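Only a part of the assembly is drawn; its chains keep their places, and the rest are absent.
Each chain gets a letter, A and B, in the order it is written, and its residues are counted from 1.
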């Protein structure tokens, strides 16, 4: 075991060896294997946004096998998807890439102000499909968050007892947050903390903006002069908020952005001590050769081979 | 095993052999056996719309045995019905036709804007009745969809573990959709995707109209010039939205229509790469000789013996 991977695993030494083994499988796999950095391909947009919005830009993506191939060829650390996408592709790629089963999902055919995802699969599915982890989305800020936290608690207890790692998508949303507040730095830091307190092994949050949403928080950020001017500062703050960096925090880019902006974001994640990126639409919504080049640049930034 | 059936089954190679066997039983049965196409007779209208609306046009249909006879004589691939209809007829027709137990149902005695079906039977019923599959309706778009998706997830997990296939009726409905939006092409494609992601083995949707309902989707359909002008185009798009055609998608005709229109729809399903039809009212609401002739023409279209 590589020294950096060993160090990361040491933070999880109250977990059973099965969980640590599955964390190691992700950390040791692909081009970033052994660096302690991760790039994960998630493809749940077919469910979350609909198939056409997701796959029309690159119709190869309608086929569930495409995303396995993309993640494997790019050398990603893991591939995350809902039940159907994994079931319809896994048999051709058994053992070729660590898999994360996204166990709850939300569609936009009835988009509530206080959303909750439906539980669409579970631990027994993850085991029979050979996954290393379950993934679960919570919406801190939603009036329905209590239900989601409790659902996460149940799936976490079951998953950890059988050695599966738990990856939490922690996405603030809901009637009491402004649209901008969803990515405000205080809210993102809070979302990371909540996921960590719920027992997440890996935490996925959005990149934080400079905005501070909550009035009580604003006072504190000012009083203690928390550095949040640069994106790297904010990444550092979010990582600190996830147990002083002792839980793996990765960042999503969200909506499509120009590549240069995306690369700068990756540099900020790297410089701020983030553990990597989870990149969906920016990966699979372009032709595969371009996607491979794009992901190669991102991985190069994490690796240090690209400045 | 016929080559086309073998190809279709290969898409399900992460499922256990029991599921694949039951899919084969449907694909190998009846006049379309071996073609990869399916015509299924569903009779749940007694529950869904009331007996008189359903059976007065052809009173023979009040008798549960009638529909078994019709499906068998017509050479359908399978017959689908709720618990009572199967229980009251199956003993006379054991082994004569693959059966699908429709496990949830909704009536119109209190028709909510955000409907949910009641679970009316389950996996143990399907096994004791000798069924090859369970059927389940979801209403994407309903404010109650989360509950339905989670109910489906539970019945799917149980059904697949005992080798039963899962057939999902994915019918968008609910307060946030316009009436026309229920069959809008983007909404139908989305409904097919959701069913596939939930693990459906066979997906039943309505034939899509040319309308695009969701504003975010409209931009995409325009930008990428998705062909949706003809019904065959739209069928092709929906089939693509169900994992690039790697899940079986069949179409319902919905309300009664003139036969010629229905035949044209079947031609469009065939030309668009759909896997067949599920035909209720157009079949059982006419005298049996006419129904057999009607179904024979439809099957002829799928077979290629009728242009």
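Everything that follows uses one rule, which is that a contact is a pair of C-beta atoms (placed from the backbone, for glycine too) under 8 Å apart; a residue touches a chain by one contact, two chains touch by 3 or more.
Fair warning: this is a prediction, and the values are worked out from it, not measured in the lab.
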{"item": "Complete-assembly copy number [criterion: all chains share one sequence; 2 shown]", "value": "5"}
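In the analysis below, only the chains that are shown with their structure count from here on.
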{"item": "Rotation in the CA alignment of subunit A with subunit B, degrees, nearest 5", "value": "70"}
{"item": "Between subunit A and subunit B, centroid-to-centroid distance (C-alpha), Å", "value": "36"}
{"item": "Sites on subunit B touched by subunit A in the complex", "value": "11, 13-15, 114, 140-143, 145-147, 149-150, 153, 157, 172, 174-177, 186-187, 189-194, 196-200, 214, 216-217, 220-221, 223-224, 226, 237, 240-241, 243-244, 246-247"}
{"item": "Residues of subunit A touching subunit B in the complex", "value": "46-47, 49-53, 55-57, 59, 62-64, 82-88, 90-91, 105, 107-112, 116-122, 124-125, 129"}
